[in-house]
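Just one protein chain is left out here, and the rest sit where they should.
The block that comes next holds subunit A.
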Amino acid sequence: METSFVLLLLLAPFVGFLSNIFFGKQLGKTGSGVLGTLAVVVSFFVSCYFFSQVSGSKQPINVHLFDWISLGKFSINFDILLDQLSLLWLLFVTGIGSLIHIYSISYMHDDENIHKFFAYLNLFIFFMITLVVGSNLLIMFIGWEGVGLCSYLLIGFWHKNQEYNDAAKKAFIMNRIGDLGFLIGIFIIGYLFNTLDFNVIKQAVLTGSNPEVAGWLSIATLCLFIGASGKSAQIPLYTWLPDAMAGPTPVSALIHAATMVTAGIFMITRLNFLFDLTPDVQNIIAVVGAITSLVAASIGLVQNDIKKVLAYSTVSQLGLMFLALGLGAYEVAVFHVITHAFFKACLFLGSGSVIHALHGEQDMRRMGGLKGAMKVTFLTFLLATLAISGIPPFAGFFSKDEILMVAFHENKVLWVIAAVASIMTAFYMFRLLYLTFFKEFRGTEEQKHHLHESPMLITFPLMVLGVLSVVGGAISLPGNSWLNHYLEPIFAHAPHEAHHLGTTEYMLMAFAVVGALIGIGIAYSKYIKKSEVPAEDSEITGFAKVLYNKYYVDEAYMAVIVKPIYSLSKFLRDYIETGLSQIIFGFGAVADGLALQGKKLQNGNIGFYLFAFVFGLCSVVFYLFFLR
């Protein structure tokens, strides 16, 4: 019973993928969209079923599918683990996935390759489910690689544009660097524990502590974190995510905001018992997360491409989640993952709706005044913006506030960094909102003429996500957290004592809200009162120019890493490769010469052959009888 449901959960999107890739053309544009959506909706319902089971019984469901690898003492089963953590992820992956599929039916309707689009989306959902439900690191790795592949395929979906192809390749290669770290981490863990199964490792960790294990464990967790920082876009591997916005907007919403990029957080939360043992690595995670959130937020301040702003905002929010992870507050990070999935998906889909209405325009300097024409989009966008800025009682307030609170208790410096990043977030999000929806329209007359609200298929997901952005915080209210209670079995150590709400906590909340309001106020005075419009690219000067060019990180990577590798490759090709091939060709020439001489023996004269035959026989006999 459970096995068949698990198979349904896993295979529904895969069947959707197969039928869309092979028969998508025959299904027609709407047909392939509906089929792809149905496949994900089925998975969503199955996830709901399992969720109700597990949250009732509090017993994780373990389904053994088959024995996979068996090498002496070391064996890996293909098992599915449905516990509190994986079900939470399943719910929002398939739930938001369904909404975005619905959205895409309309958004991608004019694309000639829409069936391929849905095929890739389904494949992505399949791999994401695999990643989440695997009971050991190797199954997780399959999903991990699979979602990377789908990300590549979807970023480069409009492959006729070379820039988009480059962005896809960049994403793939950056992820590859992280994946190598992940893989090395898996190897070390397999070496230390003789297994890759989460539960077995957890038991081994909790029962005994071998000092030799501890030394290697830091390296393992560090490697795992490198893997996570590749997938979840942390410094220094974050540069692929902003470029990934080359993909169609639903892809940005699904993969590069709500689901795939949270895989790193999922992995670290899954292995929290290992990370708890390595405080040094936890510190690194916290610092990297904090710096990432600040750097990305500061870049977001001056970007003019609507999707780029959202992309840097995603990197920044992911940084906050890593900060929470590094401070050991896994449940807080998970909470922020969920609320972030709601409001960031809503923001991306909203920006998609705007781009759709403006026929592909993404530059905010050419927008403005859209709130009259696009009421639903504006309203949902406003809700999500309030949520991400941390205004109570919207979802983002609670999760971000908890991260700040944890940071305040653990490390004041990190708290300051995170707080500044939050203020910046409020500023650039409202900058985006004002530039897009307020004042007069700054585009062409023709665009103005065609302004329209998007169809129902686009606004429906927006409304659902907008509502979730408002009420999503309810799952973990301070002082009375359903989420912390629900996730308790996952963690090696009980989650942090729910902070009793004292004066400090209320002060912190007030501070966070005031900070957000300050950010909003600056945005208001700049873009509403003074009606400023960001300068054209050539007129940007000073520090703003550094920010606008993303601290020249891409250029620095180009100079420090890519160029040397190119010149090394060129050197190897021109000198080493040529030298080697001379040697190899030499062998060939020798064989050729010998063959030229040897072929004279095969002169076709049977008498000669017979003579050689008899001579050889006589030699053998002579040797055997007289020489030995």
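As a convention for this text, a residue touches a chain if its C-beta (ideal position, glycine included) is under 8 Å from a C-beta of that chain, and two chains touch if they have at least 3 such contacts; residues count from 1.
One rule holds for everything that comes next: contacts and distances are computed from a predicted model.
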| item | value |
| --- | --- |
| Missing subunit (named according to UniProt) among the choices "Formate dehydrogenase major subunit", "NADH-quinone oxidoreductase subunit K", "Phosphate transport system permease protein PstA" or "ATP synthase gamma chain" | "NADH-quinone oxidoreductase subunit K" |
| Contact partner of the left-out chain, one of A:1, A:583 or A:606 | A:606 |
| Missing-chain contacts mapped onto subunit A | 599, 601-607, 610-611, 614 |
